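With one protein chain removed, the remaining protein chains of the complex are shown where they sit.
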Amino acid sequence: MTVAVALLCVVALLSLAVAALAIGRSPAATPIVYGGCIAVSSVALLSGLSQLLGGAAPASIALPLGLPWIGAHFRIDALSAFFLIVVDLGAAGASLYALGYGRHEQAPQRVLPFYPAFLAGMNLVVLADDAFSFLVSWEFMSLSSWALVMAHHRVGDNARAGYVYLVMASFGTLMLLLAFGLLAGPDGGYAFADIRAAHPSAVLAALAFCLTLLGAGSKAGLVPLHVWLPLAHPAAPSHVSALMSGVMTKVAVYGFVRIVFDLLGAPSWWWSMVVLALAGISSVLGVLHALMQSDLKRLLAYSTVENIGIIFVGLGLSLAFETHGMAWAAALAFTAAMLHVFNHSLFKSLLFFGAGAVLTATGERNMERLGGLIQRMPQTAFAFLVGCAAISALPPLNGFASEWLTFQAILLSPQLPSWGLKFLVPAVGALLALSAALAAACFVRAFGISFLGRARSAAAKMAHEVDRWSLTAMSCCAALCLAAGIVPGLFIDALAPAVQGLIGTRMPTQVNVDWLSIVPIAESRSSYNGLLVFLFMVISGTLAAFAIHRLASDRLRRAPAWDCGYPDASPVTQYSASGFAQPIRRVFGTAAFGAREQVEMPAPGEQRPARLTVTLHDPIWDALYAPIAAGIMLAAERLNRLQFLTIRQFLSLVFAALVILLLVLALWP
Amino acid sequence: MAVIADTAVQGAQMLLVLLLAPLLTGFVRKVKARLLRRRGPSVIQPYRDLVRLMRKEVVLAENASWLFRVIPYLVFAATWVAASLVPTFRTGLQFSWSADLIAIIALLGSARFFLALAGLDVGTSFGGIGASREVMIASLAEPAMIMIVFTLALIAGSTQLSTMAGFMVSPVVGLRVSLALALLGLIMVAIAENARIPVDNPATHLELTMVHEAMVLEYSGRHLALIELSASLKLLLYISLLACLFVPWGMAGAGANPGALALGVVACIGKLAAGGFLLAVFETAIAKMRVFRVPEFLGAALMLGLLATLLRFVSGSL
Amino acid sequence: MSFDPMAAILLIPAAAAGCLALMPGYRLTARLNVLAALATFLTALSLLFSRPQPGPYLQVDDLNIVFIVLTTFIGFTTSVFSASYIGHELDTGRLTPTFLRFYHAMYQVLMFAMNLALVANNIGVMWVAIELATLTTVLMVGIYRTHEALEAAWKYFILGSVGIALALFGTILIYMAATPVIGEGTDAMVWTILTAHASEFEPALLNVAFVFLLLGYGTKVGLAPLHAWLPDAHAEGPTPISAVLSGLLLNVALYALLRFKMLLAANPQALAPGPLMVTTGLVSLVFAAFMLYRRRDIKRMFAYSSIEHMGIIAFAFGMGGPLANFAGLLHMTMHSLTKSAIFFAVGHVAQVKGTQRIADMGGLTETNPVLGWGLVLGVVAIAGLPPLGIFTSEFLVVTSTFARAPWLAVILVFGLLVGLAALFLRLNTIAFGEPRGPTAKAEASYVPMFAHLALVLIAGIYMPPALVLWFQNVAKLLG
Partner (left out) sequence: MRGLTFDVAHLLAGTLVLVSFLELYQDRLSALLNMFALHAFVLALSVAWQAYAQHAPHLFVTAAIALVFKAIIIPVALHRIIMRLGIHREIEKVVGVGPAMLLGMGLVALSMVVMLRVTTEADPLAREDLAFALSVVLLGLLMMVTRRNAVSQVVGFMSLENGLVLAATGAKGMPLVVEISVAFSILIALIVIGIFLFRIRERFDSVDLQALDRFRGERR
């Protein structure tokens, strides 16, 4: 039933796309398409919710599409239902936001047709139940998002971004293709049911695991496959960026979970180590790069890399626990990962909405030219602030809840017998803590530089609050962030069936713990109550305010900023984004991204200003991708000579081929 | 009945930390002055300062935003909640389970987050300096703290402060390498977090080296009062944290009789005094380091924490 | 006498060629051309339902019916396209009416030759037909009389003749192998009889024969290193001819190869033809993928992509087995449709921009949205991205291979990825970025292009069970 509804929603989305193709240029198209998307995705959302909360048995449908002798199988179980919710919640939010944001689109006919298609693709991936339809929807998702990235192909090097994105996406798809080729076996049992039934040998499973890690990892943006992400996500229109960063990466996580936890069967001991190592590196590298960006949307994209790292830490831990038969711990770690999936989809969408709002208000993405926006767009500023607090894992918001759970999972890991893990897990824990702290720094910078202080450019001075739709979308996301932060127990219970389905067990039920606090293992061991913390802060804050205003003075006088008595001339003298990041760049820079500073000091008496230039580059690009590209280009160059031979030379090629083959025949036993 | 008692104790704890915090600051200042052969201000001077600041009108920069005015209350609330959840004179507080040690650190983290924003709000260069240095310090101090928490949690098998304290008094603990490392690391972090010498100088102004003071430079009146108060609350929090983790003796257990409670309070005050005294001595003995040496200092703390955790992971007995 | 569709698909083009050679005026001739092609297509369709008995010279069976229908269909759509294309050529004066007449006549002759090669039940007739097709295309490639065109035509001519000579030698050897079993005379050249007795033939002779046939017809298929004529012939000839070359002539040659492969496969002692085809296929794929990077001429680029796909198809058939053969057939069909659609698009692009240099065209989706997006869709399809048909076949090829010979599949995937990267690198300059070059409106009929792409799209999503069953039978036939 639910799966049918979901599929109907997909069909509706696709027909919306076709309709958009027809009416794309007319001004009425924007509200129609986005309105339709809201309606459809909320229906899909409801179906997902009913499946997950209703605790219905997995339902599946087989359609006579795709490969005829297999057909297209679609199935919805708890896991797909959960991800369906994530996808469609994000989709509904983005569409709502786009109702307002989309009006400023210069070339709507380049966005409208692909947007519903993109949503449809993501929904299909989650629903697919055989290798073929999974891959088709997977690549369809990439393709439509590529088209959306190319929407503003004339701006900057967006075209290049799209190119890198498409190549990496196809790489991922081909890797998954190989993985499925392994799992399906020579007689082509592509249906997931068959793959589950056929238990692959250890070697086969290991190979498939690596391929899956490459395939899904490249889509999720796991280091070192992340290079496309910070290029492509900012290039798209902001509501699409929100979807790509907040939702599409989660679909990639779904792919990883579906294959590794569901299809591959029992994991072997070293998988978790690979995942954990990559995840830890991703989280730290991602946030460090985010700290160095001055482009607001690129900063957000890099922070997505970090959060994907956090999610994969959870997944890796649960793999480790599963390997050593500690199902309850595995359940805890997996729940942490899923909770973070949900949370990140919320606050990353929120932040991208905010960035988009700034973009519409000022036309600027560069933080160095922003500032003081809190004065002119207070509501946006507030929503953005909530997002920043959430993503920096500050209690009582939702980011903290999931990171707290992850830490709890790490604290369980000394009981693991494997020595490799004994050394790896603490290191990963340290990396995680480091990345959390750096994330806080990163978002202090993001919010402080672009919303606080004084306007650094005329555009920022002229900014104005954005439209109602966008604000509604943002405040909805903010509200959800708060809700998920103060009552995480409800959400943990909600996604318990998904955990149960994969791990075989689940975390203890949290609802009937008193005061709605969450207790992963035991009261005496650890517990956290977002609600109470929230209440305490509110009460003590208001108490203080009330007391002071009642008993002491509440007089207030506006005056120029003091600043130690220095008359502070122009806004240029405030701290800039790069200046703010300088201490941290000094600390980590040389190691993480070969940062180089050259100071060009004019000789005494010269008039020209001194100049400080900082060069950063991604070591992974230099070490991995540049050589590959160079190699391919070199090979192309060499082979290209064959284009310019004379006919005689071509004939001699034929002749050589003939003689060689004849020789083979002559020498054939 | 018990509930009411517990709630009362919890309330007492909240009030106690609130009242003791300025006193502790004053005490530290006094001791430092004495060590420097100065008479120094009286111990209750901080109370006077606070009251005067409360009374004064607030001079607000023209372009300060609403956030700038909200932040002092936020910071104060976060710090106070954190401080009142750390057991001082009695374990098993009413609401201690509502936030474990990790959550308490995160609460302090959010206080710092907003304080840094405040530094950036007015858009002056000093505020920027303070904020950017503060987040740099925090980005190293927090992980170090988390590592230390891991160590202790792994020893005590819990991140619940009451349980940890309860475990620490029990004889099974004994002397452990990892414990020593954790203690050292925690002290270093505490110094950094409270902006004390050698990381930062609480008494300094108009210096390019200052961090915490630079952030709050634009504050005045009641706002400044709240921030000062939360600073001393934080100091108290860390000292009592050290106390309840490493010298938990004398604390009253859950549901103890008033006598025990009184004893606990006395013990707590004694510990605070001792901690303050040691801090003062240390601060007078050492010189402030350059800002760009701070990462090395904190990096050392982080390494200590990581080492301790590793030891815990590798062997249960260390 | 009663209506014999098998003869009809030969007679209609022949007759049409005759008339077109005589008739003046391009509008009329173009219409007649379309008409004749349509008629041929319809007769071919009728073959689906009423299949005549194989005679000594002609036959229709499961295998070649696929090719016949495909050929006649694309022949028809291409004639529609060429009607709109040639008009423009006439306006710009690149072609004179006399040449145009010649062009249409040749077009039908080509159709005739290809149909003959397909329905031939006789290896000799098939050889003659393919030579005829070669000669016609040579003449049409050179039709613009520019230096480059003559150059290309000449190269094609020489290499083609050598290829044909080799193929003939192979054919003779087959006959020699057959005579001891079947006896002298025509019977020893008739497919139906040959395949029936293949198992008793002299294996060593068959091996030698296959080597020659592989090289001879392989030259026509454009497998590396015999491909040299292909890119230039595509680039310099009129675009409809490029479409027919890529979409059809390569298939016809491939069909001949397949026939002989079946012959060999039927003989247990003969060396397995599979590995040979697999090797040449992989070589062509990887080689063409790398060659794509340095192309500056848009038509030459897509010619190389044809080589790439021919490599994939040869690879698939070489792997053999029901799944791979099915994939090969599907891939061949999809490639013909897609590539001809791409060449339709490219032809209009070249007319709009007035050049074939990639560097001189840009931002096509801005200036001519329909054309631009059509081209993008075509490239997406040819790059093997879902939900278009080529993905289905590539999916089958890769997965079925990976289960049997992982390393081959890895090479295959590598080649695919390299080729895809190259294609989109160029597409970025052509379709996106700042508009470059003249931005006239294209007066063109997009019907054929989008018809093909629609078919490919549908095939990617839903394949009618009848078609699948049919393909599966053929796949079994190919062994």
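Every chain is named by a letter (A, B and C) in the order it is written, and numbering of its residues begins at 1.
The definition used in the following text is that a contact is a pair of C-beta atoms (placed from the backbone, for glycine too) under 8 Å apart; a residue touches a chain by one contact, two chains touch by 3 or more.
Quantities reported herein were computed from a predicted structural model and do not represent experimental measurements.
Considering the whole complex, the hidden chain is in touch with A, C. Note that of C:A16, C:A133 or C:A235, the residue touching the chain absent from this view is C:A235. Among A:V18, A:A202, A:A547 or A:L663, only A:L663 touches the chain that is left out of the view. Residue-wise, the contact with the chain that is not shown comes from C:L205, picked out of C:L42, C:V69, C:L205 or C:A451. In the full complex, subunit C contacts the hidden chain through residues 124-125, 127-128, 131, 135, 147-148, 150-152, 154-155, 157-158, 161-162, 164-165, 168-169, 172-173, 175-177, 179-180, 184-186, 188-189, 202, 204-205, 208, 231-232, 235, 295-297, 300.
Residues touching the missing chain, restricted to subunit A, are 640, 643-644, 646-648, 651-652, 654-655, 658-659, 662-663, 665-666 (touch as defined at the top).
Just so we're on the same page, only the chains that are shown with their structure count from here on.
Centre to centre, using the average C-alpha position, subunit A and subunit B are separated by 35 Å. Touching subunit A in their complex are the following residues of subunit C: 154-155, 158-159, 162-163, 166, 204, 207-208, 211-212, 214-215, 219, 225-226, 228-229, 231, 271, 276, 287, 290-294, 323, 363, 365-366, 369, 380, 383, 385-387, 391-392, 395-396, 398-404, 406, 409-410, 413, 416-418, 420-422, 424-425, 428, 432-434, 460-463, 465, 468.
Only residues 64-69, 109-110, 131-132, 135-136, 139-140, 143, 150, 153-154, 159-160, 162-163, 166-167, 170-171, 174, 177-178, 180-182, 184-186, 188, 190, 632-633, 635-637, 639-640, 642-643, 645, 647, 650-651, 653-654, 656-658, 661-662, 665, 668 of subunit A touch subunit C when the two sit together in their complex. Across the complex, subunit A is touched by residues 54-67, 73-74, 76-78, 80-81, 95, 97-100, 102-103, 106-107, 109-110, 112-113, 116-117, 119-129, 131-133, 135-136, 138-143, 146-147, 150, 153-154, 157-160, 163, 205-206, 217-218, 221-222, 225-226, 291-292, 295, 302, 305-306, 309-310, 312-314, 316 of subunit B.
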